[in-house]
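The excerpt is restricted to a subset of chains, each kept in its original location.
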Amino acid sequence: MTEPETENAGQSAYQRLLDELPRTGLGTRAGEMLRRYWHPVCLSANLKDIPIAVRMLGEDLVIFRDGKGTPGLVGIRCPHRLASLEYGQVREDGLMCSYHGWRFNARGRCIDQPLEPRESALKNNIRHLWYPVEEWGGVAWTYMGPEKENPPPLPKIDVLARTDGVVKLVDGDVRNYNYLNWMENFADMAHATILHGLVVRDLPDELKPYSDTSIKNWTPLPVDHVETDYGMKTVSVLDTGDPEIKFVNTWALAMPIHWRFSGLRSGFPPDFTDERQEGGGMIRIIDDTHFELIRYSLTRKGNFTGGWLFGLPANLKGTVEERTYDKRRYKGWEGLPALEDLVLQESQGAIPDRKLEHLASSDRGVIMMRRLWHQAMEDVAAGRDPKGVSRQANGMLEVDTFHGHIKASELKVGPENMPSSIDGGGLIRDKNGDLVFS
Amino acid sequence: MTEPETENAGQSAYQRLLDELPRTGLGTRAGEMLRRYWHPVCLSANLKDIPIAVRMLGEDLVIFRDGKGTPGLVGIRCPHRLASLEYGQVREDGLMCSYHGWRFNARGRCIDQPLEPRESALKNNIRHLWYPVEEWGGVAWTYMGPEKENPPPLPKIDVLARTDGVVKLVDGDVRNYNYLNWMENFADMAHATILHGLVVRDLPDELKPYSDTSIKNWTPLPVDHVETDYGMKTVSVLDTGDPEIKFVNTWALAMPIHWRFSGLRSGFPPDFTDERQEGGGMIRIIDDTHFELIRYSLTRKGNFTGGWLFGLPANLKGTVEERTYDKRRYKGWEGLPALEDLVLQESQGAIPDRKLEHLASSDRGVIMMRRLWHQAMEDVAAGRDPKGVSRQANGMLEVDTFHGHIKASELKVGPENMPSSIDGGGLIRDKNGDLVFS
C-alpha cells in the first residue's frame, strides 16, 4: 500500500471533473451550479390554455398559465395520487388535477380539494413543488435554485429588448445528447474553418465583394479566448490584403446557456452601417442527454436577409448530393453549418467519455470554458454567486460580438473594447463598399 | 446506534407494503397471493390451430388447443434447446416443437421425441412447466398456484352464465402500466364526479327524463365502502328532489381482478323493469407493468343499447375538439369515461411511487382495497386461503351492483342486502316512468 502520488491524485481530480461537468441533476455539483441561473422554459406564445409537460435539468414539471394570465411551473405529479398534471385543467386561479380536482396555484399551494369535507384543513398542509416563473422577451423563464422565494433578477438578453428591428425567436430544435457537446463546439471557433469549410458554399452574387475569401491563412486560425464578466468570448483576427485592415470575428458565450455571434448577416449591403444582424440563442437543458435550442436573431432595416438558413433544414439534408450507398443516419449532410454541427456533436455520443480525449492547442477555448464551469461549481459549493449571476436590478445581459473589418490601429483584443451592436461602434463600410470606422 | 422508533418501524412496514403491492411475479408476496386465484388467459374463440404466446404474472407461456380440442398452457421455451413453442405445431394430442419435434401434452409431459432412438426412455424424464386450463363462459382460465394438480374450483362469473340476454365479451385492451392503477381507480368511486364530470355529456333525448342531473350535491360524493365475501363494494346514496327517494349507485370489486358496475344502461326505457344491463370485466395481469382488460356486458330485451361506448374509442380521441397546439400523447381526451380513466391511470406512471402520495378522505375505498390486498397476502403467507377463494363446488361468483332510485325506507347499506341483477330485487320504474319497487 503506497500513498497515491500527487500527479495521480491531480489526474484523478481532473478525471472526476470531466465526469461531473455534463451532469445537470439536482444534487450534482454541476447541476447545483446550473440552478443558480435563470433558464428558459418555453416561448410565451406557446403557453395557452393547456398545461405543458417540461423536463428541466432532469426534473419533470408542468408549466401552465392560469385564467388570469399568470404562469406557473410546478411538479408534474399531483401530490394526491400521482396523476400527471399535464392532463390537468387550467382554472381561473390555478391548475386543477383532472383526477380528483385538487387545485394548485403558481406557488404550489393547494387551494381546493372538492372531494374533501368543506371544513377540512387538509389542503393547507400540502406543499407542492414549484419554481418561480418570469415572462420577458417572449420567453417564460424559471429559477430552480435555493433562493427561489427571492431569486436574483432575471438577466435580460439585450437582443430580445431591442425595438429597432425585428426579433425572431424559434424553439423546437431538440437534441438527444448532452448540452456541453453544443457549448464546447461554440467555445471552439477553430472547428469552423475545418467543419464548415468542408464544402465551398455559394455566396449570393451581391455579397461576393464582401466575402471572407479575401482572407489568407485561415488554418490554423489565429484565435484568442478572453474571459469576460458574463463568461468568455473568442476573437479571431485575420490578415487581409491590406496590412492596415484586419478581419475580426467574435463569438460570445454567456454562462451557462447563452451564445451569441454575428455571422454573414453583419454589416453587409445594402447600407453597410453598424446595423449588424446578430444571431444567438440559449439552451433549455432538459436532462443529461437532451436539450432544446431556442434561437433568436435581430434583423434591422437594410440587413441582408435572403438565402441564409436560420437553424436546421427541415429535411436534415445538407447540400452534398446523397449517394445511394450512403447508409449513415445523416446522408449528404455536409454544406449547412447548423446541420454540420448537429452531426458532429451528436456523433460524440450522448455523454462523451472525455477521459479518452487528446486535447491540443486548438482546444484552448474548450479548456477555458471547462475552467469557467469548474470555477462556477467551486463558487457555488463555497456559497458564492458564480460568474454572471448579478444582483443588480437592471440585469441586462449585454454581450459583444463582431464580424467584419477593422483598422489594425484600432484593434485591441480584450473583454472591454470590442464593438457591439449596442454601443454602435464599428461602422464597417460605406455604401460604396469602402471601409469607414465610427 | 439506537433502536428504531415504533412509529418509524410502522411507517417503514407500510412503505414496504406499498412497494410490494403492485408486484405480480413468482416469489413476491403479492405475486404469491395472486397465484391463489384463477386468471383469464384468452377468449376461447381465439384459441384455434395456432399456439398463442401469453405472458401471465410475468411468466412466459404458450396456450394452445390440441387436435382433440383440449386446451393446454405450458412454458414457452421448449426444454430441449429452448426454441419457442409459439412456433410449435398443434398436433392431435399436444403441441410439437417445430425445431426437433419434441411433443408435449397439456400436463407438460413429453410424449414424443422423433429424433431419438425408438427405445429411448429419455422423454419420460422431461417435466415441462404447465398450468391447468379450464374453459368456461367463453374464456380459457388458468390457476398458477401451488395446488395446480388439484386447484380450487373456478369461480364462475355470474353474468357469463346468464342465458336471459346477450353477453358480449371483448378483449384486446392492453395497458402499459400496473394493474393496480386500474383497480384503485375502481375502488375510488368519487373520481367519477370529477374526472367523468369534466365535460358535460349529451344524453340521448329519450333518456333525459331519467338523467342523474336531478341529483343535488354530487360533490363531495357521499360514499360508503363495504367489505364483502368476494372483496368490497362501494355504495353512494344521493338525495333527489323527493325526500323519500334516494338515488343509489353501487360498484363491486371481486378480488383480485374482477370489477362490476351497472351504469347508465340500468333500468332505462323502454321497459324500466329490473332488467338492468350490467357492465364489468376482469384483468389479465401480464406482468408488473402490463395488463389486458377483458370486458363483458349483459344486455337483455328492452335495455337501452344505443349511443354508449363499450370500452375505448378506436382513435383514442375524446369529445373535446383537438387544439393544434396540443402536443400531449392524448389530445382532446376529455369526454369519454373509458378514455379518461386510461389517460389518468397511465399518467400515474407504470408503477406509481406510492410513498409520495397524500391520501385524503376521498381515498377510503383505495385504503380499504389495500387493506384487503394486505390481508390476502398475510393469509397466503400463513397458509390460509385468501378472501374469495372458495372450495365449494358451485363456485359461482355473484356480486351485487345497482344503479337507480330506491325508497329511503327500504335502503340499508351493507354487504347483504343490495338489490342485484340476480335476485330480481329493485324494480325501478314502470313503463310510464313512475317509480315502482319490488
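As written, the chains take the letters A and B, and residue 1 is the first residue of each chain.
Basically, contacts are C-beta pairs under 8 Å (C-beta built on N, C-alpha and C of every residue); 3 or more make two chains touch, one makes a residue touch a chain.
Remember, it's a predicted structure, so these values are computed and weren't measured experimentally.
K.L.:
Because only 2 copies sit in place here, please give the count for the whole complex.
P.N.:
Shown in place are 2; the entire complex has 3 copies.
Just so we're on the same page, only the chains that are shown with their structure count from here on.
K.L.:
Centre to centre, by mean C-alpha position, how many angstrom separate chain A and chain B?
P.N.:
Going by mean C-alpha positions, chain A sits 50 Å from chain B.
K.L.:
In their complex, what parts of chain A are in touch with chain B?
P.N.:
It comes out as residues 46, 48-50, 52-53, 77, 79-84, 86-87, 89, 98-101, 113-117, 120, 122, 126.
K.L.:
Flag every residue of chain B that touches chain A in the complex, lowest number first.
P.N.:
Those in contact with chain A are residues 184, 190-191, 193-195, 198, 219-221, 323, 325-328, 330, 333-334, 340, 343-344, 347-349, 352-354, 356-363, 366.
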